[in-house]
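Heads up, the thing below is written out as structure tokens.
A single protein chain has been omitted; all remaining protein chains appear in their positions.
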Amino acid sequence: MISFTTDYGLSDGFVAACHGVLARLAPAARVIDVTHLVPPGDVRRGAAVLAQTVPSLPRGVHLAVVDPGVGTARRPVALATGDGSLLVGPDNGLLLPAAAALGGVATAVHLTNRVWFAASVSSTFHGRDIFAPVAARLFSGAPLSEGGPEITDLVALPDPYVEQRPGLLASDVLTVDHFGNVQLAVPASALASLPAAVLVDGAPAVHAATFGDAGPDELVLFADSAGYAAVAVNGGSAADRLSLTPDSRVTITY
Amino acid sequence: MISFTTDYGLSDGFVAACHGVLARLAPAARVIDVTHLVPPGDVRRGAAVLAQTVPSLPRGVHLAVVDPGVGTARRPVALATGDGSLLVGPDNGLLLPAAAALGGVATAVHLTNRVWFAASVSSTFHGRDIFAPVAARLFSGAPLSEGGPEITDLVALPDPYVEQRPGLLASDVLTVDHFGNVQLAVPASALASLPAAVLVDGAPAVHAATFGDAGPDELVLFADSAGYAAVAVNGGSAADRLSLTPDSRVTITY
Partner (left out) sequence: MISFTTDYGLSDGFVAACHGVLARLAPAARVIDVTHLVPPGDVRRGAAVLAQTVPSLPRGVHLAVVDPGVGTARRPVALATGDGSLLVGPDNGLLLPAAAALGGVATAVHLTNRVWFAASVSSTFHGRDIFAPVAARLFSGAPLSEGGPEITDLVALPDPYVEQRPGLLASDVLTVDHFGNVQLAVPASALASLPAAVLVDGAPAVHAATFGDAGPDELVLFADSAGYAAVAVNGGSAADRLSLTPDSRVTITY
């Protein structure tokens, strides 16, 4: 299995061009698209979606390209993880949360072996010309060490802001999903000590197991399916209700 | 073949997580995505899209999750149909129109056998934790009867409003498609007795075989490719022209 995550959108042929490369170089691979609707250049969002999806995927190669630095000196990298998965993409923090979810980085290489790349590498489409060909090579069994020199100084994203003390839990938003559910950057376990009635940014909310435990249109604070604390509206959008975006910070008081 | 229909959207990893479950538990299955852009929680729309697509798909398992009641007492169900297809999803009316298109419900079970579910079932993501694992089991040949007890009291959606008498045909809108074509809840056969010139919500329209039988920008009343009466604008959007939504009612007079 090769999974595939990008910010390429679905209206151009970019995703298909990479699928074509994979079909030619790794015809036996089943390719699972994670999403191609990461907002353009939003590495943080791409990293979160990838990290929360890989635990549900078969072991394999995870190809991810959210790459605002394409054409600059940022390094193309491939990582092997503790559980035997492989990750391929730009060295901008995109891959590390997924690696952490897959047992941590075991080995990382700076991809410099041009034999693994397309014969001609464009300045702007490394998904097609570098990352997809490398993913296909690794899927086909090429040893990671042939991809380039080992490195240990991978670029990481800044940690999100989180604060927890009696009566207060504050956190950056990690993601806002399609339903308007707002995921916080704190593990669900942080909710254990919270009472059933809380305030989310000052608005009354029910701390419960699922949407259905709240009345229609009520705010719910719950442990989401990825293991994070999250805020939802039963039958509605918490993001809309609380005017939250992926750049917001949420404060829960009780 | 396993088909897959949801309201999960394409910007998160939800669809991919389910694909991952299917790839692990039913690696031989070809998965065909019907759509994942059913409006959030819109069971009626999901039911219509699924029912109109299954006749074009190979026989197989149809997995569908539009599930505003996830985490409540609504039942997870699986149905066998008269033509040997299987349908898996929530018991909220989503599956029944497709079952009708596939020969009717032969057997239905309330999915209670937790051995068929993921080891840990979240409160909010039954697509990944219940429905996809069950679809994979059924695809792999597990007998439906092992899924849980047989039931006969499946939840159905209300019938759409339809009225036909000489000079008038009124109907709820069934769906509005990507092109703005408006499908009515009446079979195309209801058009047989209508003249070539009609009024749709008071606007002149041509009753014809296809868009091309009307002039550019003209309204057309026709039998659509799913066998329903529908209204289109040649080269434009009938929904925009007539300000129609999926919740509208249309009145044709002649």
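Think of it as A and B in the order they're written, each chain with its own count starting at 1.
Please note the rule applied: contacts are C-beta pairs under 8 Å (C-beta built on N, C-alpha and C of every residue); 3 or more make two chains touch, one makes a residue touch a chain.
These numbers were taken from a predicted model, which means no experiment stands behind them.
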item: Touching the absent chain when the full complex is considered, from A:Pro55, A:Gly69, A:Pro187 or A:Gly227; value: A:Gly69
item: Where the unshown chain meets subunit A, residue by residue; value: 8-21, 23-24, 27, 40-41, 68-72, 122-125, 128-129
item: Sites on subunit B contacted by the missing partner chain, in the whole complex; value: 1, 3, 10, 30, 32-38, 49-50, 52-53, 56-58, 175, 177-179, 209-213, 222-225, 232, 235
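Please note the rule applied: only the chains that are shown with their structure count from here on.
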item: Inter-centroid spacing, subunit B versus subunit A (mean Cα positions, whole Å); value: 31
